[in-house]
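Attaching a single structure in structure tokens format; questions to follow.
Only one protein chain is missing from this complex, and each of the others stays in its spot.
Presenting subunit A:
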Amino acid sequence: MIGKVKVLTSGFLTTIQDEGRFGFSKYGVPKSGAMDQLSYHYANLLLNNDPNAACIEWVLQPPTLQFFESCTIVLSGAIIDAFLNDKKIEMYRCVHVHKNDVLKFNFCKKRMYGYIGIKGGFLSKEILTSRSYYKTVTDKFLIVRGDEINYPKTSHENNSLAQIVPPSFNETYRLKCYKGPEFGKLTIEQQKRIINSSFTVSNTSNRMAIQLEERVLNDLDSILTSGVLPGTVQLTPSGKLIVLMRDCQTTGGYPRVLQLTEDSINKIAQKRMGENVLFDLI
């Protein structure tokens, strides 16, 4: 049996995401997938879902949703006040939803990306082995008002009410990283500048990349275009650093000075404009 959730308000840049789309860089297709994979995985873990089950990802302002069949949901990621039929519900625990229930949120208080997980996962169309929205690959690239998204209808008896203490988000600004392939081409002064000082998240920040404010003296030539990954930190001709994120292109020509660990990619994803980060070499 299939249930449907109706989107009453869309929120801001709301999408469907899973672990991502792997094996298609040969066509230039990005990996995509949840920006904060750790929070996303918590939702599926609590629901005892397949780790790759699709969740709704929202940014700063979540959508308002009405569920047409019973189901069980989990909220994870960015910190928010959530209400089911105007009754406050907790994050990081399974919540039973009944037919016609409405899920509403206040504006997000802390962090950036939040997840709405559902027992069995959302059943949007799978393209190239993934449900993650990406323009030109999936038909839809944003959830908009009036959309109806399928999910498997589940009875509450079989769904546990698992919960965990919300992971204390270590508000560290230290990001662990590897030296990038072109790190060695920087002078010692440039290396020190990048490793020893803090950088500010700019307002140019989205699912493709996060640009940092401060400039680094850059006299490196561009490189012969080569592979990049989410978490690759590029030094652009203007001297600004760009941290590539989940929807980043598959190849790039700017020097790759650092590479963030998976854990640090999840952390920087949750940083807002004006927050600081510091790169720590492993």
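A few comments on the model shown:
Keep this in mind: a contact is a pair of C-beta atoms (placed from the backbone, for glycine too) under 8 Å apart; a residue touches a chain by one contact, two chains touch by 3 or more; residues count from 1.
Just so it is clear, contacts and distances are computed from a predicted model.
Missing chain, UniProt protein name, picked from "Aspartyl/glutamyl-tRNA(Asn/Gln) amidotransferase subunit C", "5-oxoprolinase subunit PxpB", "Branched-chain amino acid transport system ATP-binding protein" or "Cytochrome c, mono-and diheme variants": "5-oxoprolinase subunit PxpB". Of the listed residues A:28, A:167, A:239 or A:274, the one in contact with the hidden chain in the full complex is A:28. Panel shows subunit A; residues 22-31, 127-128, 135-138, 178, 181, 223-229, 231, 249-251, 259-262 of it touch the chain omitted from the view.
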